[in-house]
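With one protein chain removed, the remaining protein chains of the complex are shown where they sit.
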């Protein structure tokens, strides 16, 4: 990070860390990124609705919740003009820098945070050094603050070097809910990308280790099933009710019993359920927030079709209605070997890299796959890179943290790889 | 039983007892009754298909089973010409005797037996005295042999007395499966009946006790639900199956959970279930033989509608088909007080009657209710009479038996009541 | 209400109506009643812990909630010394007035309110006349404000007349949760009561109608089942979880399938359920707030034993733990005819009474039954009296209200009956 110096990037990362925001509420985060990008020499900067296929957004919070986060962002000092642009939950942005003839290379980073209350232990560096979350109950517990910083610093590094071509950096909202990948993938901004990199820090890889190409993304669909029946007094008129909790329970029992598939792993979970209003009232409403996954997109679709049929039939069984909405979704994907090879070659020469793995398995879900798939479907290549860091506790825990120096390792590897593919060295 | 003497009736009853036959297989029984009736001076005798709305028959056995019983009846000496008339499972008959002007009075008795192996204990009178069941595995364990005998003897008694009017005796098949009441009720022969009596012996009432009017019939529906899915190898292609046993199990669980009804008792039972072919094959077929009941016809309908929806939805849940057939059915009914009063008045003078109860509760189901309802719907009156007997063990057990002298008590009470209503003494 | 005048009672009732409080939080209400009672000439006044078998309290809120209501009561002007006595959720009181030789007569009234937001419609009298609930979200929607007022006014009326004996008025907390009856019944204060009256206003009976003796109380048990399993990432380690939502769903399905009982109606409801934390996490915790009922205490016990076994087995099925706590309970009970006859005789002469019903069916649950049973078990008599009122909307709805003049009808009937039994006129 020669140009702007690591102090700037550290401050930038810590600022984001202090202001963690969930899906579609990344008002402060986006504004902060946009402010920084405006200081760069860009060809274009697409903000908010201009960066998204807005109709494809999933899992958008209600207006009240959006407003609350918007107000909070303004109070925290976000540029009010930028926040105006983002209003209504249109967060994220795409930076475009054209530098003469050459391929279009993309880098995707995600920017959202998690609903986890951050540790205030003195052993937790953000707490000890004063950049712990100021949005109580929310936390950058998956390193997206580092990802956004890598996006900015990699842009700087590439633009500060001999690079012929176009670089696009995608600052994607709503990854944790697998809610933001599709609208960004469908925005049109991916359509001319020849080579796409995505990056994740940590993933149980230590500092100094680089995973050149990650596969093993489970395709996933998050759903919300809302059952509606009819209430009645449970003692006086039990027959007058249409019991939404019975419908929900029948659905739960049978969802987990979706037949296994010989082609590969599937998953089902009824993660959050609820229903009913009072002990003595036949429940009128209930819901299931659940998910299905598959080792391939086809396997997830298989499980998803079964889930839909079970939810519908369980409702019918109790004369209830059910609405099933998709709240998040991501396909499976594979990293292209050609790009992974480039990453490996760059990493071999990079400072701070002590271990290089050709391949790795995510073993979870991620909606970078939407962007990867978009590029691959149009003939391009895509690669998901892992940058190790000694994180003191697991992802999605309240003491997760990254080693800040490893951000620079990621920037070196990504910028190097982008330069190489820009130069056609594939 | 003055005319023909009790010896004849005893022989008749024991002959029927030796040849118990299940629903729609009462070939020997019907032929024996018809032979006896042909010796009487009747206006008309409707046999088999002429006694039934044939399309309303329920729970008819397959052709092989029917044939087997038909052959057995012929071998046991049934009149072959009558058996020809009954062929195909058209059993039962209606005897009509017109005796001048007066009301049309009906008497309904049932004639079928149960799939119970009769005791061969020396304490069991039919075994000791040589008229134990010759159709191994079947038994008159509910006294219908006595009922048929009462039907014949009451006819004799009424015709041998001053009776002005028309007497119709309905020898109904298939009561145990609640399968024969509807086709006889819909036959047309009930349509001009002004007053209908039905009778049951025993019911835990001792010898000498008469119950003038029985109520408390649970309306009932027997159903057979057959699920069809698709088989697949459970190890190699679990996803290729559509699992009929999962559908059945989901149905069973939810059938019992049909909401209770504040208006009165309901019942549900999945009495016989099965499915599947091999441990390692996803089951393609399954079935439930079940029933629903209600204290009123409305309550049984309520439970029945829920059951249908649950069966259909459980099939849909596993992408299976289901066919639900009604295999037996009976409504609820109430005895008319005016007829019960006549029974009480007659019983007060009858030999052998030592206790008279105005009312009793059946607490079970019975398809005499179809005939009662038919008469009542058209403005007539109906009454279900209980004739006590010291039965040594419970109904539907292998040592059930009746005290033969109590048959004569029933005949006296029924014939007396028929004469009174014939004479307009209501 | 001759002595103190109806204005005082109206003000008293409206004051209680403005301050509705749920079970064990009746700090203001109890303090207000105690303050009024202290102005009367009583032999004894047992307050809070002295009025209860404290270990038998059910469904006691957490300390935070109790404190909040206590503070609110103090802010609303409740006598701080009395509130001190009630601190910790020991609400309710028992007033004792000895007036020479004679039987001990009890009157039980309940004092708690419901978690219902009161209507602010101008058609709703409390809203129009300025005594709508000041505890937003809570409401006297079942007339317990009128009951408490009847308790006070009946005491005044009896003491103001020729009454020989002892009168005890039980101001019982926590009826809506069937949580307060047992601790008051077990307090010892019922043990010398010879005759107990309880009273309810409304119940769909119009103004002017008195129901002398109410039966048909469904015995009830409220339970809270809390399941604990183990969480795991639903995608990465599904086998590592022990799924508390699957356990809960299995329990729900099978709870509703508890077999019907031939002896009479039972009820089951899983009224409020929930579980899980996130779509992608195997749920570690879940709960069911449910109830079972029976037409008799035995039938409720039958259903309760089945429920316990099902909850335990469902937890075991998923290797989870479950704790099942009883949160409320009430037996069935019957009004004694002798007392009901006294009520009828008094009502026949009472002003404003235009219709007298000997008997009525509650068709729901009520924990006055604990007090009734206590008295009856020790040889006394008990009677639950209904006082009609033209309530504009149903009990437990946000526009429920009573006609204030009907409170006086209740007082006349109750005081008259208490005087009669005091005089031995049974």
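Read from first to last, the chains carry the letters A, B and C; within each, the first residue is number 1.
FYI, a contact is a pair of C-beta atoms (placed from the backbone, for glycine too) under 8 Å apart; a residue touches a chain by one contact, two chains touch by 3 or more.
The structure presented is a predicted model; accordingly, all values stated were derived computationally and were not measured.
From the options B:55, B:235 or B:379, the residue with contact to the chain not on display is B:235.
Although one chain is not drawn, the whole complex shows that of B:76, B:281, B:345 or B:426 it is B:281 that touches it. Note that of B:71, B:128 or B:272, the residue touching the chain absent from this view is B:272. Touching the missing chain, out of C:17, C:260 or C:293, is residue C:260.
As for the chain not pictured, it touches subunit C at residues 236-239, 241, 243, 246, 250, 253-254, 257, 259-263, 282, 302, 309-310, 312-314, 316-317, 319.
Residue positions on subunit A in contact with the hidden chain: 253-254, 256-257, 259-260, 262, 265-268, 363, in rising order. Seen across the whole complex, the unshown chain contacts subunit B at 218, 220, 222, 233-236, 238, 243, 245-246, 248-250, 252-253, 256, 267, 269-283, 286, 289-291, 293, 327-328, 363-365.
Just so we're on the same page, only the chains that are shown with their structure count from here on.
Shared contact partners of subunit B and subunit C comprise A. Central chain assignment: C. Criterion: smallest distance from chain C-alpha mean to the mean of all protein C-alpha atoms.
Per-chain CA centroids place subunit A at a distance of 52 Å from subunit C.
Annotation: 69 Å between the Cα-based centres of subunit A and subunit B. For subunit B, the set of residues touching two or more other chains reads 253-254, 257, 259-260, 262.
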